[in-house]
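Some chains have been omitted; the remaining ones sit where they do in the full complex.
Which chain is which? They are A and B, in the order written, and residues in each are numbered from 1.
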Amino acid sequence: MTTETLIRPERSPREAEFGDLYAQVQQFYSHQMQLFDAHDADRWAATFTEDSVFDVPTLDTPVRGRAELAANVRRNQVQQERSGDRLRHWIGMLDIQPGRNDELHTRCYALVYITPRGGTSKVLRVCVMEDVLVRVRGKWRTRHRVVTRDDLD
Amino acid sequence: MTTETLIRPERSPREAEFGDLYAQVQQFYSHQMQLFDAHDADRWAATFTEDSVFDVPTLDTPVRGRAELAANVRRNQVQQERSGDRLRHWIGMLDIQPGRNDELHTRCYALVYITPRGGTSKVLRVCVMEDVLVRVRGKWRTRHRVVTRDDLD
């Protein structure tokens, strides 16, 4: 047997890497959104770069950097503990496009589900989320995020 | 070091390929559904084969080929611009089964979310979608699609 027969045929390195890349990004978002919904402010903020920009329609101005991001999560927590609402953020239809310098551009849909205390769950918002991801010490981090809401556009 | 130690152990080629295949199909559907929701008629139609058949309960007869598919998207666009509704199609629970001749059979759930202009988002439809995918010049294309709706079955 020659060495070549042991090696995957018919796929370019780019194709071969795609499955791992796509799974890493899915895992990244799952982890990031679960931290957000759990109000785990500092660990969630750590999934963004230090110089990150977070632009969502529910905030008047874009949030910049981890300290502001974490502060924002803590405000959400106070508000939700008061109201009794539980939110779940859900990512889907993930389209990833490799950019320059190991950057990744992603565009996906984001749903927010709300469950009032003891009440009936429902869809709260339908959004589109566009990120620039970069690898920092081997881990994906969000450098830039823009979210738009279908009910506000 | 022998060459063999550099090569992934303990997995058959079939297993090794599965991760890439599954990610490719997820990426394919994300891209296809985003084009559909953006009313990007020609690029969406190009994700189907020339001889494709598209059988959905909202249409009286199956749609055949790219020209008819694109025309359909343009009709949706006119209708939604008039009504002010924004739709999002969302695929999940993707089950893929390799078939003969590099064909792929997929079965998944499809949700449709609707947001009226300035209004509240909600689930519009819950569907099951069954596709036959083929590779055309290295890219996945839908050759055959059947969609059923939970509210009509």
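Rule of thumb we're sticking to: a residue touches a chain if its C-beta (ideal position, glycine included) is under 8 Å from a C-beta of that chain, and two chains touch if they have at least 3 such contacts.
Just so we're clear, the structure is a prediction, and the values are computed from it rather than from any experiment.
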{"item": "With 2 copies placed, total copies in this complex", "value": "3"}
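In the analysis below, only the chains that are shown with their structure count from here on.
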{"item": "Where chain A and chain B are represented by their mean Cα positions, the distance between them in whole Å", "value": "22"}
{"item": "Chain A-touching residues of chain B, taken from the complex the two chains share", "value": "3-4, 7, 13, 16-17, 19-24, 26-27, 29-31, 33-34, 86, 88-92, 113, 115, 118-123"}
{"item": "Complex interface listing, chain A residues touching chain B", "value": "3, 6-8, 11, 15-16, 18-23, 92-96, 107-109, 111, 122-126, 150-151, 153"}
